[in-house]
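The complex appears here minus one protein chain, its other protein chains still in place.
And then chain A:
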Amino acid sequence: MASPTQQLPPGWAAEWNAEHQRYLFIETVTGRSQWEPPVEGPNAPIDAVVGPSASGSPPPATHNPKRRQYAAGQTQAYYGAAEPESSYDAGYTAPQQPQQGGGLFTPGLAQDGFGQQQQGAQAPYYPPQDAAAGGYGAEPAAYGQPQAYPQAPAYGQPQAAPGMGALTDQFGQMGVGGQKPFQLHTANLLTSPPDPRELAIPPPEIRLPPGACLSQNATHANAEPGVLRCTLNAIPTTASLLGKSKIPLGLVITPYRSLKEGESIVPVVADTIIARCRRCRAYISPFVQFIDGGNRWRCCLCNMSNEVPQLFDWDQVRNQPGDRWARDELNHAAVEFVAPTEYMVRAPQPAVYVILIDVSHTAVQSGMVATATRTILENLDRIPNDDNRTKIAIVCFDVSLYFFSMPPGSTDATMLVVSDTDDVFLPKPTDLLVNLTEARASLENLLGRLGDMFAENHSLGSALGPALQAGFKLMNPIGGQILCLSSTLPTVGPGALKNREDAKILGTPKESGLLQAASPFYKTFAIECSRAQVSVDMFLFSSAYQDVATLAYLPHYTSGQTYFYPAFNAARSEDAVKFAHELGGVLAMPIMLEAVQRVRASKGLRMASFHGNFFVRSTDLLAMPAVPQDQSYAIEIQIEDTITAPFVMFQVAVLHTTCYGERRIRVINLALPTTSNLSEVYASADQVAIATLLANKAVERTITHSLENSREALFTKLVEIFSAYKASMTAAGAGASAQLSISENLKMLPVLILGLLKNVGIRQSAQIPPDLRAYAQALLTSLPSQQLIPYIYPNFYSLHNMAPEAGTIGENGIIMPIPLPPSSERLERHGLFMIEDGQTIFLWVGRDAVPQLVMDVFDLPSYEALRGGKTTLPVLDNPFNQRVNAIIQKTREMRRGVYYPQLYVVKEDGEMPLRLWALSLLIQDRADVLPSYQQFITQLKDKVNGAGNY
């Protein structure tokens, strides 16, 4: 095969680079150089040249020469891209001889002039593309190894700048190693305050080496950040490099995300041809390599060569040769394989729901029972029951247990009472757990009159533990989901708890004891449940101490979720709406049953610790009896050995039974480039993923150590990252610096950590009831990043002066106002503001709000007539009201998950607790002992400078 010079478009020259053993391509006019072979036309997407088969599906034995399936090494991949016609030959010809002569562009030699070169780029936005190409052409290789430059300017929203994308491409093409390098831009935090809009920017782009991915559409082949994201989008090759950066390495996984409108379902591979690696058991993915004429594939995790299954190229539906390149598992980041019987311990189970309802006096009085039964009744149709196999049972409890027998054919339910709570037994072997379709009439009948049956119940106390045991017994051979609705502290039988709330120990080191399980029952029972494939969801309603911390252990280890409605009162319609919305959402959720999750990674990487709701059944196997949608898990990763591969892959596999009885494996792939360059490690860091991982670790630390220790650890981590960055990436090195530097993509990390330090789950305070703390911690460890980020860094909007288009319908639905930094500096006395953290929405009304504003929004004559507290905004016939309503509506719907944020009106001079609560969400303010953002940043800077002094 000829030298690549012959295929070059006019105006290009190729130079052999001895150090990197490949050609460097130089555009003679501009001096611009790049590793990828140039293609005609500026910035033509290189991948697009590798065309798919134009004709129909080829038979399995022959291969389309246009495909890169023979490409064994990267060289062919590069040249294959430039010369699609000859790529077939590329793999089988002798390596090209390097051309002699010509100046070699050795990366790294040109670094000295780099600092000055960068100074030139310090305009508010990047210079246009041409200027960049021409101006930097002389030292192209320098961009491959970007250096720190101390005086970097702060530019508002670099990613949003129009010229940025093009420029990134330019840089990318000049990259060393054939892959686009990450560009490090240093920002000084002292001069650039946090801008909430930056959190909406996607994480640093994943820049895989060319040829890493088999699929035409490389963006679909790698997981979306919302499903699977890594704290670093370029993995350091050694543990010492990772250690040097101080950034924690970990994955944030949301394997089972709900679908938003317009999103397509995860593609299903239904022919049960599942290609897996013989050695590491990884599934085939878009990042494997086909070798040996396409008869074998090389695992991208362990490099094992595996046989391609015989029927891999056979279309079983049409019974004819198929096109392997069209197979979903080679084209999509997430796929579901229909599992053959080898993956089953037993026949797929039906979905089973046991609903335990507290009917004690407190529960009935609060209206919980009535709301719950009404909600269940209304949602019977939404419960997943496609195959008509779904079973359901309802058990009520106070200090006794009440079972309901619904024999087939009858339309009535008979109540059976069991008062022996020490040794729970089922009063009847059958008809307690009934088929949802068959017993529909009796169920509706029962739910309709359940509220009345217990309306006069004066029994106090709760046999929650025995009720759970009864529910477990009901579903034991099958498994399924227990929904437990409880209004009081459990007092009777196993699992009884004492009120251990003690205001004196709040805010002291002993407080973390209140976050640990008070009774071993909820842990040991959780293990039993996990074994029997039973998952428990807790809905808690108490106005008094209920020991949420202890009760939450049960959902925690059985992959359920805790929902908490403190001081629930259905008389307030807002409370009823929220609970009904969330319970309905849980009932309607198409849960995955009997699931296990395993994360595999390339050689050299090890899953070190796991955070989230599941039971760790073996070193890397997470048992999840029922996987709810939109729950997130975090895994910390260790680099055990030096990584030599140009890219690594993480593969999440969830073996599960769908709620309509099909055994499936959901596989999610994430391939990331590796780097041995510290600046790339920083430039590829994903601040949102880091904050999510640190939130999980911080909560764990509050329980194993103490709240104080956890807060210190968070701050120390931040100091470490900044110190390491200053020492290695800025001119200040180890000395003191007047700046606080960090890369542009990590700019929001301090404010996210500050938000975490001020979150109810972690905050230093002697006022936070332990129940609220425990619930906040449950949220911190299970919310996916999309919900977690607002939960620690709330959104703050000014509504009275929002842009005219805000609240109206635009291209992407309702347009939201521009978020402000959450700081009370922005509050105005005549204004209307909205603060929301995904769980609660506050409408803050200034005391000088003009009557017209109050009239327009609340339909009230003046500010004085307005009342603070939970509210529902009236829908009025004026555009401003409609816009505000639209924004609230959008806030409730824009995130995934069942949570329904409640709306509170807060008056500037209204009742103290509510006002303080709302203001506590403005996390950039100073509150009590907690520092403001400015103070926090100053503390951080002092620590960072101090750390460098000794």
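In this section, contacts are C-beta pairs under 8 Å (C-beta built on N, C-alpha and C of every residue); 3 or more make two chains touch, one makes a residue touch a chain; residues count from 1.
Definition applied: contacts and distances are computed from a predicted model.
Peer 1: Between "D-lactate dehydrogenase (cytochrome)", "Ubiquitin-conjugating enzyme E2 N", "Cornichon" or "Geranylgeranyl transferase type-2 subunit alpha", choose the name on the UniProt record of the chain that's been left out.
Peer 2: So, among "D-lactate dehydrogenase (cytochrome)", "Ubiquitin-conjugating enzyme E2 N", "Cornichon" or "Geranylgeranyl transferase type-2 subunit alpha", the name matching the hidden chain's UniProt entry is "Cornichon".
Peer 1: Which of A:R531, A:R847 or A:R867 touches the chain that is not shown?
Peer 2: Of the candidates A:R531, A:R847 or A:R867, A:R531 is in touch with the missing chain.
Peer 1: Thinking of the whole complex, not just what is shown, which of A:S264, A:T341, A:S419 or A:T619 touches the missing chain?
Peer 2: If we include the chain that is not displayed, A:T619 is the one touching it.
Peer 1: Using the document's definition of touch, tell me which of A:Y557, A:F579 or A:F842 contacts the absent chain.
Peer 2: A:Y557
Peer 1: With the full complex in mind, choose from A:S258, A:T414, A:N569 or A:S609 the residue touching the hidden chain.
Peer 2: Here the residue in touch with the unshown chain is A:S609.
Peer 1: For chain A, enumerate the residues touching the unshown chain of the complex.
Peer 2: 523, 526-527, 531, 557, 609-610, 615-619, 621, 700, 704
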